[in-house]
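Read the structure below first, then the notes.
For this depiction, one protein chain was excluded, whereas all remaining protein chains were kept in their positions.
Right after this comes chain A.
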Amino acid sequence: MTIHSLAGDAVEDAGEGSIRFVTGQCQACGNRAFPMPPICSNCQSTDIVRKPVEAAGTVYSLTEVHVGPAEWHRPVRLAYVDLPDGLRVFGHWRGSVGIGTRVRARMGEVGKDAAGTHFTTYVFEPAEASDA
């Protein structure tokens, strides 16, 4: 079975199935970004350092989509999640989640293409469920 991670270098393994988001922090102005960018989107500095953070936050908004490209498992559950340090991350979710739910991300399968490649990426789920 071929597995392809859509998250790439944007996440790192934190052991026991958990992950961290690899964010970037600008050394000139302190601006944060996810995924880690090559140039600061605030001050254009290229002095960006890698700063992994806990892949957890609060759901700002979410939806379940029943249309779109065929490779996604439907419904495609999508959300914006606000991290405690001010970053907003777009991603998939599963479980009992609504606006304001505290969530934590783990890797999960979100789709499969016609050639049989399985796609994985970070998927948010209720923080309690993944802490259990």
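Convention: a contact is a pair of C-beta atoms (placed from the backbone, for glycine too) under 8 Å apart; a residue touches a chain by one contact, two chains touch by 3 or more; residues count from 1.
The criterion applied here is as follows: contacts and distances are computed from a predicted model.
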Look at the options "Probable glycine dehydrogenase (decarboxylating) subunit 2", "Xylose transport system permease protein XylH", "ATP-binding cassette domain-containing protein" or "propanoyl-CoA C-acyltransferase" and return the one that UniProt uses as the protein name of the missing chain.
"propanoyl-CoA C-acyltransferase"
Can you say which of A:I3, A:C29, A:V49 or A:V65 touches the chain missing from this structure?
A:V65
Based on the whole complex, identify which of A:V22, A:A56 or A:L78 touches the chain you can't see.
A:L78
Using the document's contact rule, name the residues of chain A that touch the chain not shown here.
6, 31-35, 41, 60-69, 72, 76, 78-80, 82, 86-88, 90-92, 99, 110-111, 121
